[in-house]
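A single protein chain has been omitted from the complex, and every remaining protein chain is retained in its original position.
Going in written order, the chains are labelled A, B and C, and every chain counts its residues from 1.
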Amino acid sequence: MRNISPTGADTIIVDDVSLRFGGVMALTGVSVKVREGEIFAIIGPNGAGKTSLLNCINGFYRPTSGSVALVGADKPSISVSSAARSGLARTFQNLALFRGLSTVENLLLGRNLKMKTNLLQVAMFVGAARREEIEHRAAVEEIVHFLQLQAVRDEPVGQLPYGIQKRIEFGRALASEPRVILLDEPMAGMNQHEKAEMSGFIRSVNDKMKVTFVLIEHDIGVVMGLSDRIAVLDHGEKIAEGTPSEVSANPSVISAYLGVEH
Amino acid sequence: MSLDLQFFFEVLISGLLTGVLYSLVAIGFVLIYKASGVFNFAQGAMVLFAAMTLVGISDLGVNIAVSALLTIVVMVVLAYCVEFFILRRIVNQSQISLFMVTIGLSYILLGLGQLVWGAEVHSLDVGLPVGQFVVGDMFINQFDLSVAAICGLIVLALAYFFQRTRVGLSLRAVADDHQAAISIGVSIRNVWIIVWSVAGVVCLVTGTVWGAKLGVQPALNLVALKAMPVIVLGGLTSIPGAIVGGLIIGPARKLFEVYFGSIIGGATESWVPYVVAIAFLLVRPAGLFGTQELRRI
Amino acid sequence: MFYRAARRLPTSYSSQFLIIKRPEDRILAALAVGVAIFLLPHIASTYALSTLLVPFLIFSISAIGLNLLMGYAGQASLGSGAFMAVGAYASYKLATNVPHIPIVLDFFIGGVAAAAVGIVFGLPSLRMRAFYLAIATLAVQFFIEWLFSKVSWFWNDHASGVVSTPAFSFLGVPIDTPIKGYYFSLAVVALMTLLAVNLTRSHIGRQWMAVRDNETAAQLMGISITKAKLSAFAISSFYCGVAGSLWAFVFLKSLGITSYSIDTSFKIMFMIIIGGIGTIMGSFIGAAFVLIVPILLNMIPATMSLPLSTGVLACLEQIIFGVFIVYFVIVEPQGIVRSVRNLHQKLVAWPLTVNR
Partner (left out) sequence: MKPIRQPVSIAAELPALHRRDIPGVGISAGVPLWQVLRANAMEWSGSTAYRAKLRGLWKSWTWAEVEREVVSIQGMLAQAGVRSGTMVAIAGETDPRLYWYALAIQRAGALPILVSSRIDSSEFAGVYAKAEFAFFVAGSEAQVDVAVNARSRCPELRLVIALDRGLEVDDYGGLVVTEQDLRGVDGARTRVEPWIALQTDPAVAISTYDEAGENILVVCSHASVGKAAKEFASLASMKANDELVSFLPISWFGDFLQFSAALFERALLSSVENSATAVGDLQVLAPDVMLAPVSFYRKMLSRIEVNIHHSSRIILWIYIWSNSLAARASAHSAKFGRAGFVHVITAQLLDIIFRAPLRNVIGFSKLRSAFCAEGILPPDLAARFKSLGIDISPIDLDPRYGGVLGSVACPTPQSDPVDVVIEGVELIRNSAGQALCRSDFPAIGIVESGGMIVPLKTNAGGWGRASIFGKIDKTGTLEFLEDIDLEELEDQTAASLRAHATRLNSELLIRNSIFRPDGKGDWVAVINPDVDALRAISPNSGSRYHELIEQEEVIAALAGIIRKSNLASQKDAAGISTQISSFAWFAKPLSAEEGTLTRHGGLQHKQIQSLVPTSVMETGSVNVRMAQMPRLRVA
């Protein structure tokens, strides 16, 4: 349980967002405020609309009604790529890595936005382009070092074990030096040791690099230990929000979620 | 009724009828795509192959009906070979590489056909009526009309096959969801063989019709290329789509050719259908009746 | 064992940019280049030069072009022949109407024209996937074929559709003999290969591969899909365009739309499928393979004195190509270059096997 709760300014403001797929309401009137520098968890039974909410936040879905705002973004994040430009990184429940590419290349793509050289310079591949490659490669190596990925540096990520791939995806999110990272079940299908490791990484990135996290996770133990505040979704509606202790005390949560899950 | 309006209608109708011809080819595509998820570029080659076999056999002095039966046998064998040598070895590969395979297949069939039956042009007469109806002041090509009829028959037959017969049902099951189909005990390989055989038969009909129209010659292969726009326009997965596609493309190209083609040098049929199709696709990337696959995230 | 691993330590990231990593291979490559420059043109007969080597060089350019588009950016295209045509006709118009600008510039502009067309016809790729796109590119093929067969302005309104290209010289040297043609195209190939390699190992190449592997994730990295795809189309078409010009000016010495038919497009696609999709090396191997096989086919019966008519041979050729395509897609989707790589790894690991 983590009791220090950062009182940063709001970074992500989800205001009364509803999302409809045909007849189905994926989200109904969800409002969430994520504070700067906190680890904010979204929990809820399967099909509660957690991922949909995440997708709204970084612009995969356009809310049917309501608004999502990323404070301090040059422009409100309407599209995925503009969200990326305004410092929003994201990992996926079922990995979205570039399977054909090596670990380093995947991480380098995380820094893609920072690469400025144009086509001609690149075609020559001398001077600026070369320097840029080297500089970003060095930056990527820092992440390789931090996440202990040295052994798989040049392996194509497609064949790597699941846990490692999850880590690489996290690293790719990290590589873009984002303000906010959205993690969709970062520890799905990991064993306890891997989970501990992963939470360790998340924690230290949050502590030391002051990155805000919004994460979906099913392992209640992990969530309680890791997150500052938790929002609970059920059938597309937010039924509770607060510190782990508050949430776990909340009867409606227990009935809607914990009761079901465990 | 003024002359040019009448002329317009003549063109329109003949366009519609040729459109039906393309639909015939398109149906073959759709069948195979639905069942095995393969975009069968070899369709044209199969048409040619079927037609050539038919002609070749009948030239040996065999009764046309018998030789048709023999051809069907050949097409079934072909279907089996395709399943054995290709389909079962190529599971879970990217669609585009499946596409490549069929290009290869089309080369094989073309080569084979010409190797066995020779490359020269055979005329093929299956006793379809030639000459013109006269409706009002309009001339309508009987041949095309009968072709339309045949096409309708085939569609009905297929509809029956799919809706009523057990095979047809299992086939639709496969089309909907391979895994599910397998899990309920449908032998997917048999289904593939069947579908390709059925497609083969459709090809035979198509080949016969086209052969009767243009004579049996390697150029028939290009029929497939002509039919491509019809397919993508109709959406790869729906037989009605294929028909409607044909009915749109056919007139479109005819009309364009007649009214504008001459101005810009003619012979515009080669690309106009494509432009039409692309125009459609830009609006509906999955074609008219196709189902838009959701973006997974 | 045939390659030494011991005490070869990378001391800078730029050592990662080496096009050929292992010194042993560098020696081999140097040898190959040496042979290509000094030995080959002198031992090869004029026939071989003009019907094999020059076409090989030119086709490998267009194969590289298509590979950049299909192999790296994952956008299927059946229109490479058309783009070649665009390049050829553009530089023909220039060479004939504005004779005083150097031919190389003509070729370049030809490429640029092709690139422009490529961008226009690449637009559908933004909406369409896989073979929907392939079909769309077929439209290019047919439209261009039609355009250049109907609109006589493109070949200066000559009577016949086939016109001879003006003789040209490079740096004052008239490119008239096969050898000169060979050297000229060799130079072009070398340059364009280098550029292609640079692109593929840069962040732009990575963007293409990202779009190929996972479009969603690519967007997430802030990659503009539009930019990536269109740039791929543009550059690919540029390569094809230049190849087309060379084909007309250096190889055929004449210009006719028939030599840029859909069969050409298919041929180029076969080259990269057989050679190896997504590798520059593969483009060369594929080009060589696709060009050599028919010649061998024509030689075999002659040597074995089999009574085979040319028609039969043509059929056999078709069949064999078909079989090759099927074989490679099914058995070796990464093409010949994969087998070469495997051999390479075996040599490195000998006497052990490569542990995968």
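The working rule: contacts are C-beta pairs under 8 Å (C-beta built on N, C-alpha and C of every residue); 3 or more make two chains touch, one makes a residue touch a chain.
This structure is a prediction, so every number in the text was calculated from the model and none was measured.
Participant: In the complete complex, the chain left out here touches which of the visible ones?
Facilitator: Contacts of the unshown chain, counting the full complex: A, C.
Participant: Using the touch definition from the top, which of A:Ser65, A:Asn118, A:Gln148 or A:Gln192 touches the missing chain?
Facilitator: Of the candidates A:Ser65, A:Asn118, A:Gln148 or A:Gln192, A:Gln148 is in touch with the missing chain.
Participant: Please give every residue of chain C in contact with the chain that is not shown.
Facilitator: Chain C touches the chain not shown through residues 1, 4-13, 349-353, 355.
Participant: Identify the residues of chain A touching the omitted chain, counting contacts across the whole complex.
Facilitator: These residues of chain A touch the chain that is not shown: 138, 141-146, 148, 150-151, 153, 204-205, 207-209.
Heads up, the rule we're going with is that only the chains that are shown with their structure count from here on.
Participant: Take the average of all CA coordinates in chain A, do the same for chain B, and state the distance between these two points in whole angstrom.
Facilitator: 48
Participant: Whole-Å distance, chain B centre to chain C centre, using C-alpha means?
Facilitator: 33
Participant: Which residue numbers or ranges of chain B touch two or more of the other chains?
Facilitator: Within chain B, the residues that touch at least two other chains are 297.
Participant: By the touch rule stated above, which residues of chain A touch at least two different other chains?
Facilitator: 60, 92, 96
Participant: Would you pull the chain C residues touching chain A in the complex into a rising list?
Facilitator: Within the complex, chain C touches chain A at residues 12-14, 16-17, 195, 198-199, 201-204, 206-207, 209-210, 212-214, 216-224, 231, 235, 278.
Participant: Could you list, by residue number, the parts of chain A that touch chain C in their complex?
Facilitator: Residues of chain A touching chain C: 58, 60, 79-81, 84-85, 89-90, 92, 96-101, 105, 108-110, 112-113, 115, 117, 119, 122-125, 129-130, 132-134, 136-138, 172, 176.
Participant: For chain C, which residues are in contact with chain B within the complex?
Facilitator: 76, 124, 127-132, 134-136, 138-139, 142-143, 145-146, 149-151, 216, 262, 266, 269, 273, 311-312, 314-326, 329-330, 333
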